[in-house]
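Excluded from the complex is one protein chain; the other protein chains are retained at their positions.
Which chain is which? They are A, B and C, in the order written, and residues in each are numbered from 1.
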Amino acid sequence: MDWKQLWQILSAPDNIPIVAMIPLLAFYIFLAWRQAHANDVLIEQLAGDPALAKTHHRKAWPFKPGWQKEVHVWPFLLRVEFLAAIIVTIILMVWSITLNAPLEEPANPNLTMNPAKVPWYFLGLQEMLVYFDPWIAGVVMPTLIIIGLMVIPYIDTNPLGCGYYTWKQRKFAIGTFLFGFIILWVSMIFIGTFIRGPGWQWFWPGQTWDHNRLIYEVNRDLPDIFGITSNWAKGVFGAIVVGGYFTLGGLAVNAFFRRHNAKDFKRMSLLQYSIMMTFFLTMVALPIKMGLRLLFHIKYVWITPWFNV
Amino acid sequence: MKTKTWIRILGLPVLSGLIVLAGCGKKETETAEQPAAQPAAGPAATPIDPATVASVSGTVKFDGAAPPASKIDMSQDPACKGTNTVENIVAGGGHLANVFVYVKEGLGNRSFEIPKEAITLDQSGCKYHPHVLGVMAGQTVKIVNSDPTTHNIHPTPKDNREWNESQAPKTAPLEKNFAREEILLPVKCNQHPWMKMYVNVVKSPFYAVTGADGKFDIKGLPPGDYTLAFVHEKFGEQDQKVTLAAKDSKTVDVTFKP
Amino acid sequence: MPEKPIPENDPIVSKSLAPHYVISMVILMATLFWALWDEDFGQRPWKAFQHEWKDRYSTFLKNARTQSRESQKEIEGSADYQKLKQDYEAASQNAAPRIKEINEKLHDLGAKILAVQNVFTDRRAYVNASTYDIETETSPSAKQRKQRNLDEYKKEPSTVEMPDGKKQTFKSFDELEETYNDLKNERTQLSAELGELIKPVNEKKELMDSYLTDHMVNLTPSQLTNLQNGVEALTPKIRQINVSEHNADIVREDSSNIVDRCESCHMGIREPVNLTATSMALKGKKPDEYARAFTSHPERDLLKIHDPDKFGCSPCHQGNGRATTSVEKAHGTYEHWLWPIFPRGNFEAGCQICHAADIVLVSNDVGWALSEGKDLFRQRGCMGCHRYEGYDKEPEDLLSIGQEIKLLEQQKKDNLKQATDFMQQADKAESNDEANRLNDRAVALKVTNSKLDLRIVQLDRTTKSLLQDLKKVGPNLKDVRLKLNRNWIPVWLKKPTDFRATTKMPNFRLNDEQIKAISAYIWQSGLKDSLPKHKPGNAAHGKELVESRGCLACHSLGEGGQLQGGTFAANLTRVGEKANYDYLVRWVHNARERTRPFCPYEKKDIGPEDYKKKGLPFVYDLDHSKCPNDGHELQVQNMTVMPSLRLSIPDAEDIASYLITLKKMEPSAYTDASFMDDPNLKDEGKKWIRNFGCAGCHEISGLEDEGRIGTELTAEGSKPVERLDFALLTEVAQRGGHEPITDAEDLARLPEGPAKEPWYDHKGFFEHKLAEPNIWDKGKIKPEIEKLRMPNLHLTKEQIRSLTTFLLGSQENPLPPNFQYRPLDYRRDIQEGWWVVKKYNCMGCHQLIPGQKTILMGMARYQEAQEQLPPKLLTEGARVDPEWMLRFLKNPALNDKDTNRNGVRSYLQVRMPTFSFSENELGKLVRFFQALSRQPFPYIPEEVPMLTAKETEMARSLFSSTAAPCLKCHATGDPAHDRVATAPNFLQARGRLKPDWMERWMIDPQAISPGTSMPSGLFRRENNHWVFSGPIPSSFQGYDKDHTRLLVDYILQLTAEEQRRVAAAMGRARAAADSPSFGGSNGTGKAGRAGIK
Partner (left out) sequence: MAEENKGNGNNGKSVGLLDRVKTGVKEDLASLTTDLPAKAKEQVEILKKPTKTQLFTSIFRHKHDDTPRNRALGVLSNVFLHLHPAKINRDAVRYSYTWGMGGITFYLFFVLTLTGVLLMFYYHPSKVQAFRDVLYLEHDVPYGKLLRNMHRWAAHLMVIAVELHMFRVFLTGSYKKPREFNWTVGVILLVLTLLLSFTGYLLPDDQLGFWAVTVGTNMARATPLLGHEGPFGSQLGMTPYNDVRFGLLGGSIVDANALLRSYIWHCIGIPIIASVFMILHFWRVRKDGGISGPAPVVLDSEIKEAKK
C-alpha cells in the first residue's frame, strides 16, 4: 500500500472538491433517504386508514392545530438564508486561507503533462474516451446528457411525489436518476481523479503511479471475435448488434415496465415512452460497453468506414 | 478654401486613377517597343547602293615650322634597338602626318558591317606601328610584339573599358576590340614610357589617317551632307562641311597651325 | 405519526436562531481576523526576519563600535595624526578672526537686502506687468500712452526703512534696482571670500579624517554609529531590487522586470561590515536560521562587478525573487518553479548562465569548481560524445568554412556572369555616360571577385589552422600495430582503471565478447607501416631527462601515494608493458609525427603510393600539407596536444629506453590474444565501436566521420525535469530515503553521499548519472545494444560536484540578452585565450593567476630550487613585445638550427616545448597575454634615447656596482658562469622586453612575480625620483633623473662587448662574445650581432 501516493492524490488542491463531494453526497443522500422513509411510512399509514387521511396534515413533520400554515418570509426564511450565506462565507474563507489555488509551470506546449486531465467535473467524459471514440464521448454524450436531463419533466408522467421526498411512489424515476448521477457521473469523476494515473492507466488506490508502467492489453473488435473480416460485413454486423441491443433491450424493459410500472406505462404517450426508452437504453449501454471493454477487451462493436461504436 | 478642399478630395482618386492608367499605358508602350528595338540592336548594315557612291580626298597642311623630332633615350631597355623619335608632330614639307580624318556627322542612323579582317598594331623597335590607328567599333585589333622584349599594352580610354595586358616576345598576337566610338584613345606601354599611340574608334568605315604627305582619301560614301573631322593629338580638331552628290569626288584641304 | 406529545409552541416560528447567529458570527469574525493576520504575518514571514535583524545587528554594531573606538584612539595617538591635527587647528585659528568679521558683515548685509527687496520686488512686479501689457498692446497710440505711464511710474521715488531704523529714499525705480543689485553683488563677493578662507581649513580637516579612515582596518565609530542609527530607524518593509530591462523577447515569464526581494530577509547582504553566521548568532548559541540568513555576501569583489542594483540576485542564484510568502517559495524549491535556487554546493552554476563562453572563470575563491567542471568536460572527453556549444568547435568550424568557401565560389561565378552581362550592355548602350556607368559596375564586380578570392585564400589558411588545432582526447588508434603490445589491448579494455588508476579512459562495462570484437577491429584496421629501428639508449640518462625536462607537468609517475606529476596526460608507471620501443622514440622525439597523413576529403590515409603516382616524395609536414591527389589540406599531424620538447634522437632514445623499463609485469606475460586477427570479428567490432562512440575520442580507421552519440548538453540544465529519464528510479528519486547506487566505489563518488532527501531534480540526476552512469538501467531488462552507453568516468566526489555545477548552469538563458557576457573588446581576447591555455595545459608549468598552483611547483625536485621553475606569467603581456612573443611561441628555441635548448632561459633544466601552434592559436595566445595585462594592441615600441658617453659611464657604474651585481645572477653567455645563472641574459632584453615594464620590475620585482630571485628594494623614492638604494657612484652628482630609467636605457643598448667588459671588470675572465655556446639568437638584435664581431 503506497500511502504516500494516496495522500498525494487526495491532498492535491484541485482534488479537494471531489474529496469533499463524497461525504457531502453521502450526507445528503442520507438526509433525503430519512425524509423519504418517513414520508413512505406516512403514506402507507394513510393509505391504510382513509379516515386519518382526510384529517391528517400529511407531512412527516409534527403539526398542531392552531399553528400557522404559512409563515412570513421575513424573518423566518431570510434568517436561514442569511445564516447559510454566513456559513458558506466561513467555509470559503477558511478554505482559501489554508489551501492555495494550484499554479503550475507556465504553459509549455512542448511538454505534455502526464496524465493530462480535464477539470474534475468533466472527468466522467474523459473517462468515457477510454470506451468510446471522442465524437461519442466528447460530443454526442454530453449532448445526450443535456437533452436527457431536459426532457425528464416531459417523460416523467408520474404525478406522485411532487414536492416531497419519497421512494416508494417513484422507484423507477429515482432509481434511474441515482444510477445516472451516482454511478455514471460521480463515480466516473472518482475514477478519473483517483484511479487514472500516468498514461491514463488503471491504478488501484494505493498503487504507485509509475510513469514507466507498461501494460499488455490487446483490444479486439467484436466482429473480429466472430471472425468477420470484410468491412461491409463488419458494418452490417455492428448495425445488427446495436440494433439488436436496442430491440431486445427495449422488449425486455417493456416487459418489465408494463408489469411493474403499469400506471406510468398507461399514462405515457408513445412519444414519451419511446423517448424514455431510447435514453434509458443508451444510458444502460454505457456500463455494458464499459464492461465489454474492461472485462472482455472489446474495443468496438460496430465498425464503419466513417465512425466506430 | 472649401472648393479647394473639394478639388483635393475629388482630385485624389482621379489622380491615382490617372497614375494607374499611366502605369498601364507605359507598360503597353514598352512591350510595343521591344520588337522594334531588336533590329536596331543588331549590326545589320543599311545597304549602300554601290553605283552612287562618292569619295572625298585631300591634303592636310601644316602652316609653320615643324619642330625638330627630338630623340628618345631608349638605353633603359637594351632590347630596344634602332632609333626612335618623338612622334607627336610629324610634319614635313608643309604636310602634317598622323591626322585622323573621319566622317563625324551626316551618316544619320546608318550602321555598317564590321570588317572581318583584323587591323594590326605592331610593336617593333619599342615603337608602335602605326602611331595613329583608325578602327571600327567592334573590329578586331591584332597586336603583335616583334620586339625581343616584353611590352604591355595599356589603353586608357574615356568611354571604353580600360585594360592592361602584358605581351612577352614571341607570343601569340593579342586580339582585342573596342566597343564604343572614341577618338584619340591613348595607348601606352608602362615599361617603355615613351611608347604611345592613339586608336580612333569610329562607327563607320569612312575614315583615314594622313601619311607623311598629309594626304587622305575616303571612298564609298553615299551621297549626302557630311561633316569631316580632322583630329590631331597635339593640334586638336578641325571640322569641314562637304556635300557629296552621287558619284562625286571632292577634295577638302585643311591647314593646321602650331 | 405515532403518539408524540405535540409541542405547545410552533417550533418553526418560536425557535430562536440567535445562538446560531452568535456562533457563526463569532466564527466569521475570527475568520476575517485570521485572513487579516494571514495577509499581514502569515504571508509575510520576512517581518519576523527584519525584527530579528534589528536586534541582532544592533547588538553586533554596539560591540563593533567598542572595538572600533579603541583602534581609533590608537590611531589618533600616532604622531602623524597629531601633526595633521595640529595643522588643522593652526589653520582654523589663523582663519578664525577674518571669518568672524565676514560673517558679521554678511549678517548686516542680509538684513539690508531684505529691506530693499521688500519694496523692490513689489515695484518690479508692477514694471514687469506693465511691460508685458505694452508688448502685447496692438494699438500704437495706446502703446505710447502706456509707455508714458510706465516711465512716470519708474520716476516715482520710493522709501525704504533700513534695518538700522533710518529711512532711505530712492529717486527712481532705476536707482532702487541699482542699489539692490549692488547689495547682492557685495554679498556674493563676501561669500566667495569666506569660501576661500574656509577651504584650506576644510582640506586640513579632510586630510585628518581620511588619515583616520585609511588607517582603520574596519569602519570608524562614527560610521558605525550612522549604521546603528539606520538600523534603529528601521521599519518593516519589503526591500526589493527592481531591474527593469524591458525587453519583449525574454523567455522567463517574470524577468522582463527582475524583481528581487531577497534582501527582505537577507538584510545583511550588502552591509559594509563583515557579517558571518557566527557573529549574527545569539550569544552563546549556535547559528540558527536567522543567523545564517543575515550574513553579508561572502564575495564582495563579485558584487562590485555585478552590482546588485543592476543585476538583482536571482540572475545568479536563481529562485523566485518575487516571492516573499515562505522560504521555500522564495528559494523556488517547490515543484512548479522552473528555476530553483542553486544548491549550496553548486552555487557557481549561476556564473555559467552568462559566462558560458569563458573556460576559466575565477574571482578570488569563487569559480574554481565551475572552471574545473569545464576543464573536466573537455579533458575527460565528454565533448567526444556530447555536443556543447563552444567546446570542440574545430570540426564544426571546418565544416562551416568548407561551406563558406563553396558559397564564395558560387558568388564569384555569379559576379563574373553579371559583369559580362554589364559589359555587353555597356557596348550597346545609348550614351557614353550609360556605358561608363555599366562598365564601372562591371569593374566593381571584378574587384569584388578579387576580394572574394582573397577571402577564400584566407579561409584556406584557416582550414589549415583548424586542421592543425584539431585534437582528439585519446590517442590515434590507427597506430596500434606500431605502438602497442597486442595482448595488452583486451586487458586494457576490460577495465582501464585496473591498469592505470588515473587514466582518462573511462570504463565501458564491456563484456568479453564486446572486448574481443572491439580489439579485433582496432587491431585489424591499424596501419601496417613499419617504423625505423632504434638502438637502445641510456635509461639512466633518460630518467634524468624525464624528471628534469618537464614531462611531469603533464605526465605522472608512480601510483597511489607515490604519484608524482600531473594528471593532464597519461601515468607512465606501466608504460613498458604496453608500448613498443621504436614507437616511443618517435613519440618522444616528435609526438605529432604521423605515420600517414589523412585526407579529410577523400577520407583515407594517404600513403607513399599516392605520392609516387604524382612523382612526389613522401614528405608531409605543416609546410607540405596538400594532398597529392586533389590538393586538399591534409591532416599531417597526430591529433595530440603532446608538444615536442626538441630533444635530439639520442635523447629520445634514452627516454624511451627508460620508459620501456617501467612495468610491473613482463609484456610477454600477457595472455595471448591472437583472436584479434580473426577477420570474422571485424564487423561485430565496428558495430560496438560505433555504439560506444569510441571515435569521439580516438582516431579510428573507417570511423573518422562518426558523429557524436550523446545528447547535446548546452542547455541541459534547463531541460524540464520530466525530460530527464530517471527510468525505474523515478519514484525512488521523488521520495528519497533510499539510495539506489549499491556499488561501494560508485557510492563514494556521490558528492552529497547516499541520498536521504528526495533527489528528483537536475542535481540528483546529474550526480547519480556521473557516479554510476548506467544507473538508470537498474532493474531494466534490455538487450546489450540498448543499454546505456555512457561509460563510468571514475570521477571523484569533487569532480562530480564540479561537473554538476557546470551542467546545472548550462541553461537556455532565461535572462535578457544584455546580461550575457559576450564582450567584444580585450576581454574577448582573454576569453578566447584561456581556451588555448587550457588546451595545452600551460598552467601545468606556468602560473597565470596569482595563487594558482602549477604541477611543477608541487614537486619535490623544485622545493629547494624554486629558481629552476618555469617563469610566472602574471604580467607577461606587459613584459614582452608581442612580436617577440609570436616568434618565441613559434619556436621557443629562438633558433632554427640549434633547437635542443631553451631560447630565453638557457639555465633552466625544464624545457619550454614547441607546441606547433597554428596561426589561429598563436594569434589568440599573443592577444590573450596582451589583453590580460591590458596592453594596447598592436604594440608600438617606444623609442629608446641614445645615451651620452657620460650617461653610459654612469649607468655602467651602477650596473656593475657591488651593491647591485646584476651579472652575478643574469646569464652572460659564459657557460662557466651560466651554469649557476638564474636569470636571462641582458642581451635578450632588446626587442623582447618593454622598457616600462623593465623599470617597474627593477623597482619591485616581488610585486610582479612573488617569490622571484630578483630582490626588491634596489631603488628608493627620493625627491619624486627613483634613486639607487646602495652607495651612489660619485658620477651621479647632480643627476636628477630616474636611475632606473637610465639603467633600462643602458640595458637596452647593451652590447655583448660591453657586457664582457663589465663582466671582466667584475672579475669574470671570460665574457659573452668568446662563448662558443652563444648562438647569436635572433632576438638579440644588432647589439648581439655586434658583439659576435
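By definition in this document, a residue touches a chain if its C-beta (ideal position, glycine included) is under 8 Å from a C-beta of that chain, and two chains touch if they have at least 3 such contacts.
A quick note: this is a predicted structure, and the numbers were derived from the prediction, not measured.
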item: Chains in view that touch the one left out, judged over the entire complex; value: A, C
item: Sole residue of A:Arg170, A:Arg196, A:His211 or A:Lys289 that reaches the chain not shown, by the stated touch rule; value: A:Arg170
item: Selected from A:Ile9, A:Met93, A:Met188 or A:Met277 as touching the chain missing from the view; value: A:Met93
item: Chain C residues touching the omitted chain (full complex); value: 10, 12-13, 35, 38-39, 43, 248, 253-254, 322-325, 336
item: Residue ranges of chain A at the interface with the undisplayed chain; value: 14, 16-17, 20-21, 24-25, 28, 31-32, 34-36, 39, 42-43, 46-47, 53, 57-59, 61, 67-78, 80-81, 84-85, 88-89, 91-93, 95-97, 99-109, 111-113, 116-122, 125-126, 129, 133-135, 137-140, 146, 149-150, 152-154, 156, 158-166, 169-170, 173-174, 177, 181, 263, 266-267, 306-307
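Note that only the chains that are shown with their structure count from here on.
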item: Geometric centre distance via CA averages, chain B-chain A, whole Å; value: 104
item: Distance between chain centroids, defined by C-alpha means - chain A, chain C (Å); value: 67
item: Multi-chain contact sites of chain B, meaning residues that touch two or more partners; value: none
item: Numbers and ranges of chain A residues touching at least 2 other chains; value: none
item: Partner chain A, residues of chain C touching it in the complex; value: 1, 4, 6-8, 10-13, 17, 20-21, 24-25, 27-28, 31-32, 34-35, 38, 42, 253, 336-338, 720, 722-723, 727-728, 730-731, 735
item: Residue ranges of chain B touching chain C (in the complex, touch as defined); value: 41, 138, 158-161, 179-180
item: Chain C-touching residues of chain A, taken from the complex the two chains share; value: 4, 42, 60, 62, 64, 67-68, 71, 76, 79-80, 83, 86-87, 89-90, 93-94, 97, 103-106, 108, 111, 114, 208, 210-212
